[in-house]
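The structure's right below; bear with me while I get my questions together.
Every protein chain of the complex appears in place save one, which is left out.
What follows is chain A.
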Amino acid sequence: MDPVDIGLWGVPLAILGGAIRVSTPFIFVSLGECLTERSGRINLGLEGTLVFGAMSGYAMAYETGSPFIGVLAAAVAGMLFGLFHGWICKFEGVNDIAVGIAMMLFGMGLAFFLGKPYIQPVAPDLPAIGFGWWSDIPQVRAALQVNVLFIAGGILALVMAWMFRSTRVGLVVRVVGDSTDAARAIGLNPDVVRLLATGAGGALAGVGGAYLSLYYPGSWSEGISSGQGLMAVALVIFARWNPINCFWAALLFGGAGALGPALQSVGVSEGYYLFFAAPYVLTLGLLILTSSPDRAMQGAPLALSLTK
């Protein structure tokens, strides 16, 4: 099918397509971090987990020929990183932020080291579902190629929100996150809850990494992540620890990231460095607009080292 001249419509289309293509790693990492932070701990190492997930997912998909086994491997690897972080942090006097930074560097270094042989081979990609069948325009069809992980991320956000609101597991995580003493008083073991929450958060970040290497841009290289893991941690604060908001924040961030290339492609070519900063400017602007000294930390788990 020949491409149709869509002119300026390319910009909104690119924002939509970009939101769908680019946001998935943000969704998974921010949901993972949301879970971890709701249990009262910060894991800044998710950037390293993301990169390691990208590497291990790609490597396993290549070795086994199945991208889904790759995703599973990335989740397991991410979980191990999360459990390791959670285990170290239970010791007295250990700062979770410092450990997170160490884990980030460790994860990236280990991924670069083990990932060397997998830069050149081509692994199978994750499948996408075409939601653009109703359109004759190939650009629309391309933009509406929705990856299965994106859909899974959306469902996961809903499930997690429901979990926090209406389930016992959600309540346990929230209690531990809000007061270590209260949790102990009702017979919960905060260390175990946080260990599991950090492990699960790491697994989600690993899946986010697998999306990068197995779908978009779809190959493993050392430059695969440009700070998505770190930005996703910031998005959790922006989303005020609410899983549904994490999903929207990730979409917004992905869509804004598509603005730079799309504007250049329709002829707005001067000052592209400025447009590339759009996601950050947008996030900053929204934070300022929605900020208020009274509820700056609204929704923040009380046992978080940020709020202490």
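One rule holds for everything that comes next: a residue touches a chain if its C-beta (ideal position, glycine included) is under 8 Å from a C-beta of that chain, and two chains touch if they have at least 3 such contacts; residues count from 1.
Methods note: contacts and distances are computed from a predicted model.
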Choices "Spore germination protein KC", "FAD-dependent oxidoreductase", "Purine-binding protein" or "Acyl-CoA dehydrogenase" - which one is the UniProt name of the chain not shown: "Purine-binding protein"
Sole contact to the chain not displayed, among A:I42, A:L126, A:A258 or A:L304: A:A258
Touching residues on chain A - with respect to the absent chain: 2-3, 5-6, 10, 13-14, 17-18, 21-22, 112, 116, 119-120, 122, 139, 142-143, 212, 216-219, 221-226, 228, 257-258, 260-262, 264-267, 269-273, 276
